[in-house]
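A selection of the complex's chains, in situ.
Letters A and B name the chains as they come in the text, with residue numbers starting at 1 for each one.
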Amino acid sequence: MNKTLNPAHIAPPYKNRYSHAIEVSAGSRMLFISGTVGVRPDGSVPAEFAAQVDTVMQNLTEILRAGGMDWGDVVKFQGFLTPQGDIPAFAEVRQKYFAAQKPAMTVVWVAGLADPRWMVEVDLVAAK
Amino acid sequence: MNKTLNPAHIAPPYKNRYSHAIEVSAGSRMLFISGTVGVRPDGSVPAEFAAQVDTVMQNLTEILRAGGMDWGDVVKFQGFLTPQGDIPAFAEVRQKYFAAQKPAMTVVWVAGLADPRWMVEVDLVAAK
């Protein structure tokens, strides 16, 4: 099991939505997951931001499963938002997927993503 | 050998240019490679975007080689483009370097890079 690191004498993670760090034990296998976007199996992209985030999270769930892992094994979550994104809505949808052990996280606003319909892209590192 | 994960029941990777995820076996050694830019050995920077991408890819090839690895060992490719970048040209040059096993990939548009001559920056994780 990966280990959560949240030293008590610095400011806590922003709104307690993530862990300051996750430690991966020697001898773990790891998954490096691509920047994943809100494209449904039929190629369509939800026009509404929260629905798009949910599609991203479902796609990531399937990719984790293909590697024999789940959200409890995620060590790093990296999110890129376009100006059409929304941080509270992103958090609200995303946090439902997290297990008891929250991953380390970086989220930034970027100038854009490869397809103008995409408002959010997330990549992950997972380990087990 | 790293393992490609492309679950069949979600949308395929964008234009099949990358893998949804790469699994790294326990007991691999890993390379973490810096954001690499299109600076030639003499310090010059190609003014043309495609030539700059090619210089980035050549530099990355040399860094991989210094670690005893090649493009078939790359597990994660992360690209940052400035507004002067061009996604189709980036893909066209980049994909020539990839081995049969395509890495996981994230590409985003950013506001800028450290030197205004740079239009693209790429970092890698590799494992063997």
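FYI, a contact is a pair of C-beta atoms (placed from the backbone, for glycine too) under 8 Å apart; a residue touches a chain by one contact, two chains touch by 3 or more.
None of the values given here were measured: they were computed from a predicted structure.
**Student:** We see 2 chains here; how many are in the full complex?
**Tutor:** Assembly-level count of identical protein chains is 3.
Following the convention adopted for this analysis, only the chains that are shown with their structure count from here on.
**Student:** Once bound in the complex, which stretches of subunit B touch subunit A?
**Tutor:** Result: residues 5-7, 9-11, 13-14, 18-27, 75-76, 78, 83, 87, 103-111, 125, 127 of subunit B touch subunit A.
**Student:** Under the stated contact criterion, what part of subunit A meets subunit B in this complex?
**Tutor:** Going through subunit A, the ones touching subunit B are 27-37, 39-43, 58-59, 62-63, 65-67, 78, 80, 110-115, 121, 123.
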